[in-house]
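This is the structure I have questions about; it appears just below.
A single protein chain has been removed from this complex, and every other one stays in its place.
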Amino acid sequence: MDLSNVTRYQSAVAVEAAAPPVVIKRRGYLLIWPAFLYLLAFLIVYPFGYNVYQSFFEYSMLTDTSWFAGLKNYVGLFTSPEYLNSVWVGSLIAFFCLAIETLLGLSIALVLNQNFKGKVLARILLILPLGTIPVINGYMFNILFFPNASVVDHILNILGIINGPMNWLQDPIKARIVIIAMDVWQWTSFMIIMILAGLSAIPESFYELAKLDNMSTWKTFWRITLPKIKFPLALAMLIRAMDLLKFFDGVYALTKGGPQSATETVSFYIYRIGFKAFNVGYASAGSIIVWAIIWVMSFIVISKVFAAKEKAV
Amino acid sequence: MKPRNVAISAVVMMLLLIAGMVSAEMAPLPRSKDYLTPKVVSPIILKAGTIPDEYIFPDDWVKKQDWDAIRQKYGGTTLDIIFEGTDIGAPLMTKEQFEKMSGMKLNFTGVPNQVQMQKLLVSFATGSAAFDVTVVLTPNLPVFIRFLEPLDDLIKKWGYDFDDFFPHFQSLMTDTPLVPGGKVYGLPNDYDQHFWHSRKQFLDEIGAGGPPKTFDEVVDYSKKLKGVLPDGVFPTGFMMSRDLFAWESFWDFAAPFGADYFKPGTWEPDMASAEAVQAANFIRDMIVDGYTAPGSTTWDYARQLEAWNNGKLAMCIQYPIQESYNPQMSKIADEERYHSVMPKGIGPKARTATHGTFTNVALAMNKMSKKKDAAFLWMAFNNSTEVQYIYTVTGTGIDYGRKSIFADKTANMFYPNAQASYETIPYIYNDIQIAPGPEIFEVMIPAIHDVWTGKGKAEEILPKANQQVHEIMKKYGYLGDKPPVPAPKSFWSWELYPEYHNLKWADGVGQ
Partner (left out) sequence: MQRVQRESRAYKLFRIVFLLFFIAVFLLPIWWMIKTSIILRVDTVVYPPQYIPKGIEFDGYIRIWKDQGLPFLYFNTIRINILAALLALLLGVPAAYAASRYDFWGKEGGFMFTILSTRFLPPATALVPLYFLYRWLGLVDSIWGLVIAYAGLNLPIVVWVMRSFIDEIPRAMEESYMLDGHSRVAAFFKIIMPLSAPGIAAMFMICNFLTWGEFLLSAVLTTTVPHQTLPIGAAQLEGDIGILWQQIAAIGVLGAIPITLIIVFFQRYLVRGFSFGILK
């Protein structure tokens, strides 16, 4: 790639502050429209519109019958213990996954950012889970947690942490732990990569200053490290949060929502109603509600994050 | 022998040699001896006897057709066929031979069984189903009938021996299951039923002379077994994962206890009757008492089979599982086992009633297919006597449901489940099989599973679920004057087919 132009005009950066921002409205539309139209056509108008439309009908694909329902589906959902349970379970699992992934990712990334022998190897090994295929991971976790033949049980028994089988998937709390563990296993690596990127962008001079100031490690982290990685961290968390609220893979592979409906996330519930019972209208209303919840949450988070970013950069 | 046939057998023979099979001469039409080789069939099964050199079923439908004429007329036709997951191994086995016999070309597509129903329904409903033949699970058949071709005329035209299947198995293929007079929409392909399997060595250890005959005995055996079983082996294990297996297993208990889906002769749901509640609590108690392997509530068919094959269970409810005699798949392949009819229930309405399982598979034809005769020929071939027999014995998971096979002594030798399979026939408690079925399942399954895993009492959870089922039945008009499908007078084969009452393996057709 020809970079000569780039180097030539790099000197211009110095006068950036003086230059007024260029605003040409029409061209802006021109460039953003293709992407927007594409999504409009393939994801918004059709799938989203279809869902909004169907949510006002009692449409069953099984018998190909449809009745106008008005708001009946929505009212039904808000009074349905199963749906409310699934929203609660979904949020709970998403919250714990996100919290653990972030904390774990942060601590591993902080360690990986230090200088020591074997650092590159450690970094590579720790991001390997990211390369695997979720469906197949489901099967592997099936073996690892196979009732009465669980590899995890065996290891914990050897280490003396537990005695006898754990029966992971029999108990609501333990089943949730397994589901969360599966997601944490695959996605902590993502957090590590994101945070490492932020960490390596912090100039060394910052730390030298901190050293001169005799700042404690803890203080350095809060005052220098965290503010600097705030933006990539927030975006990584946002990307994860959006996917986690649609959490499906682990539930499907391991518990199918049981035991005691303790792992039935909202995404799995919608799948069950819309795609197994083929009660399309009801499922559509369910997903519109989920969509609205994520929409509002993301809107708040994003406006906060970007406000913070404007200040930071 | 016609020269062309000689050429065919020569080619097939060469292919067989390349594949490392030892075969003297491949017959022009499917012959058990050509397929039941030690490479595919477990040696434990083959020990039972010698496979005859000639066709085991010389008079089956395939042998009566003029394949030369068929080849002339339909040669060159390409058929697109949808099959489920690994089951595709069965038709692939005979694919080459059929292509040679008929001159047609077969295009198979495997669909993961997790999304099979979804995929079929979505592609049919959007009008983009481009295949000629597909497998359909019988309980889902009513959903698909509007997209399927009725087969009565084709059956007549080609003289297919549809009558050879057991009558209720035939009835499941119609649009009015269990009510006489419906049109046929599928050919029976896989006749899986549930049986009670027990390992002889453990039953001997507790001094039991044979498999349990009632659920009282099941509890009694389990109690005794708990004392003698080695660590990590459990008295029983069931398929109770939170999907259709929970539904199946529930009725494997509820039906014998005397519960019914609906009030007799109507579509008024009755799934929270005293017997249903009793059955749900019975299973819950077995779990609490540790008579059931922990893990049962997460096991579907394949995962429970894994536990059984690894020797973790002393008794279980399973399909015929011919493959657990395969030393490559199973740690207990050469162990002696009992395969028996499901135990009788407990209580005043106790009866023997095995849930007619979900995996009864129909082979059905797309209404939009432009190659109906050719498609029918393959369907008939695939579901013909000797071919079905081959699929069963080689452990592809497809099981025969033909009278003529059960009537053949040689044939039954290589199928350890034959007797149990035959003796279960009068007692089968058939699945609901109406179009809103899947919606009912999604109400009942979580409810049943919640009871089993201890979320609440069956007395509270089941009536709520039953009320929801009532709403569903009302919504679809089943509770009005003119239900879309007439209600059968019973779902229990014993009441529907009195002619079954005298089936006896010992002095009947089987011996």
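Letters are used for the chains, namely A and B, taken in the order the chains are written, and counting of residues starts over at 1 for each.
The rule is short, and it goes like this: a contact is a pair of C-beta atoms (placed from the backbone, for glycine too) under 8 Å apart; a residue touches a chain by one contact, two chains touch by 3 or more.
What you see is a predicted model, and the numbers here were worked out from it, not measured in a lab.
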Per the touch definition above, residue among A:92, A:127, A:156 or A:177 touching the missing chain: A:127
Residue among A:32, A:71 or A:162 touching the omitted chain: A:32
Among A:57, A:83, A:141 or A:168, the residue in touch with the chain that has been omitted: A:141
Residues of chain B in contact with the chain not shown: 80, 82, 84-89, 92, 107, 109-115, 118-119, 122-123, 125-128, 130-131, 190, 192, 232, 302-303, 305-307, 309-310, 319, 323, 327-331, 359, 395-398
Where the unshown chain meets chain A, residue by residue: 1-3, 5-6, 9-10, 12-16, 19, 21-25, 27-32, 34-36, 38-39, 42-44, 46-51, 61, 104, 108, 110-116, 122-137, 139-141, 143-144, 146, 148-151, 154, 185, 188-189, 193-194, 196-198, 200-201, 204, 207-208, 210-211, 215, 217, 220-221, 225, 231-232, 235-236, 239, 242, 245-246, 248-249, 266-267, 270-271, 274-275, 280, 283-284, 287, 290-291, 294-295, 298-299, 302, 306, 313
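Criterion: only the chains that are shown with their structure count from here on.
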Residues of chain A that touch chain B when the two form their complex: 58, 60-65, 82, 142, 146-149, 165, 167, 169-170, 172, 252, 254-261, 264, 272-273, 275-279
Partner chain A, residues of chain B touching it in the complex: 114, 117-118, 121, 125, 143, 146, 232, 234, 241-243, 293-299, 303, 306-307, 310, 312, 435-439, 441-443, 446, 449-450, 453-455, 475-476, 484
